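Every protein chain of the complex appears in place save one, which is left out.
Moving on to chain A:
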Amino acid sequence: VEIGTIIFSLGCFPSQADLLDFIAEVEEDHSGYVHLDRFLPAMTKVLLENKFPPIHEDVLLQAFEVLDKEQKGYLEPEELTMYMTQEGEPFTQEEVDEMLTAHADREDHRIYYKDILSQMTTDCGL
């Protein structure tokens, strides 16, 4: 989890499988620890090769539109939970809860993804 946090925060977007590969590469005999001496070269390589390129906002918007089959402009919380926990690289319950409490509309609990996208991209300071 910690390694994932570091890699993500460096602006990379690896998949969970990529992440496991990366950790396997640098981990010290399955100790659960990673030595900085091994991490740094591996990480530098990843960054230089731009292995896990960022996802463009437009692509994200398209992704949401794919899920929003009726083109309502929002997703019901149940829809989002279903997609996020059953498709792709499933979210844990904690991740879904956080996403819903933080980003669903206060009144109707829907997820207006366009607003969220613009709000979150500015919030990161990027």
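Basically, a contact is a pair of C-beta atoms (placed from the backbone, for glycine too) under 8 Å apart; a residue touches a chain by one contact, two chains touch by 3 or more; residues count from 1.
The rule we apply is simple: contacts and distances are computed from a predicted model.
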item: Protein name, per the UniProt record, of whichever chain is missing from view ("COP9 signalosome complex subunit 3", "Actin-related protein 6", "Serine/threonine-protein phosphatase with EF-hands" or "Cullin-5"); value: "Serine/threonine-protein phosphatase with EF-hands"
item: Interface with the unshown chain - residue positions in chain A; value: 4-9, 11-15, 55, 59-60, 62-64, 66-67, 83-84, 87-91, 95, 98-99, 101-102, 120, 123-125
